[in-house]
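Report on the structure given below.
Here the complex is missing one protein chain, while the rest keep their positions.
For chain A:
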Amino acid sequence: MLCQRKTKNNVQRYFGTNNTICSKKDEQPASMHEISKETESQESVKENTKKDLLGIIKGMKIELSTVNVQTTKPSSTRQLKSVEATINKLQKAPGDAPKKRTKSLSPELVAAASAIADFLPFDKQTTKSELLRQLQQHEEVSKAQKNGGRAKISVSNIISDMKVAKSATIRVSTRPVHQIQFDEGSDDYMSQKTSDVKKSLRKNMLKGKRLNIFDLKAVTEETSETETTPSLWDIEFAKQLAAVNEQPLQNGFAEMIQWTKDGKLWEFPINNEAGFDDEGSEFHEHIFLDIHLKDFPKQGPIRHFMELVTCGLSKNPYLSVKQKIEHIEWFRNYFNEKQDILKENGIEFN
């Protein structure tokens, strides 16, 4: 239903610029009403007044044969003798009726209708015939009213309504592409068809026959690839990829990100370690160096001296942790070498 309304809206909108066709939309409800009335009356005619029907069909036959002459359909149509044969023929050749119907409309209207049909995202033929049908019905209703409101059922109405039942069943089963459709539920049918098409295509398009060359297992299998330095090809390809989503910067922060990456900006969070890279060693390793004094005596002048050394080292930002430890090591070795002097002076160093 939603889709149906949308289609109508579109039709109105496309033609908004054209004043003459705009009026069509006002008549739509009326004509729709007409249709239902006509269908009802058609049924009653069918069931109750057989004579009338025969008369109508006779008239129909005449019109049909004229159409056939024009369209050079199989000549067998002319040899039709019985009424039943005529009906059969009618049902078999659905293409004939609309031609006749459009005949009474002015060529401008037909052209306009086909123009819309070209414009709409649906089946061209369906749209065109729908539009023409609306116009036609309007024309016929007004004609009938002109004729003093006589309850005359137009031949083409019967033809079209007879088609409703028949063609609908045909289409559900075989879905011919080029068949002209003009049943009441055609809008519903359209939306149904589109979703049908979508569904079936999802099956078709992404889950159909594939090349069947590569095997999923073989492809996903992890192979130990030897680490090689990227070649010129790889580097240039990476550059191309980087250029793909290169866009002008969106805000000041994005610009600062760019500058940070270029190395033009102090890195956030801002601290005094900018540009200070000591192989991942951390703050405490730089500051708390007492831990390296375990081998030194727990007290005495050497201890005191070494504590002063570590204190100085902990305040030095220019040496790496490794260098600081080496520095302490040097003193350890130094005191080791001077053991005898130390002993002479009564200083203990184990």
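Throughout what follows, a residue touches a chain if its C-beta (ideal position, glycine included) is under 8 Å from a C-beta of that chain, and two chains touch if they have at least 3 such contacts; residues count from 1.
What we mean here is this: contacts and distances are computed from a predicted model.
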item: Among "Vacuolar protein sorting-associated protein 35", "Small ribosomal subunit protein mS39", "AP complex subunit sigma" or "AP-3 complex subunit mu-1 isoform X2", UniProt-listed name of the chain not shown; value: "Small ribosomal subunit protein mS39"
item: Touch residues of chain A, complete complex, unshown partner; value: 10, 13-14, 16-17, 120-121, 123-125, 177-178, 197-198, 201-202, 205-216, 218-220, 223, 231-233, 236-237, 239-257, 260-264, 267-269, 274-276, 282-284, 288, 290-291, 298-299, 303-304, 307, 310-311
